[in-house]
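Shown here: the complex without one of its protein chains, the others still in place.
The block that comes next holds subunit A.
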Amino acid sequence: MTLSVDDVKRVANLARIEISEEESQQVLIQLSGIFSLIEQMQAVDTSHIEPMSHAQDMIQRLREDVVTESDQHILFQSIAPQVEASLYLVPKVIE
């Protein structure tokens, strides 16, 4: 798989990372290196291997359905830039 500078810019945009033209060229080389490593790994026949979804071979523990958290919004909101009517205020975004 070959990656273009446009792909790099698109991914950067999706990840909300600002990168310069020069940086994109560098990142392109680095990412292309990663992709060739992935290609190398994909060449291995894994058809008889069960896919692994987690690095640790353990199973998820579950919690009982009880309310254990109390209201701490005053503490949490003490570090928020702007608050009103116990809401966090953010620049207006309408999708």
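Here is the rule we use: contacts are C-beta pairs under 8 Å (C-beta built on N, C-alpha and C of every residue); 3 or more make two chains touch, one makes a residue touch a chain; residues count from 1.
Convention: contacts and distances are computed from a predicted model.
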| item | value |
| --- | --- |
| Hidden subunit of the complex - UniProt protein name among "Aspartyl/glutamyl-tRNA(Asn/Gln) amidotransferase subunit B", "Long-chain-fatty-acyl-CoA reductase", "Protoheme IX farnesyltransferase" or "Putative hemin transport system permease protein HrtB" | "Aspartyl/glutamyl-tRNA(Asn/Gln) amidotransferase subunit B" |
| On subunit A, residues whose C-beta touches the chain left out of the figure | 14, 16, 53-56, 58-69, 71-73, 76-77, 82, 84-95 |
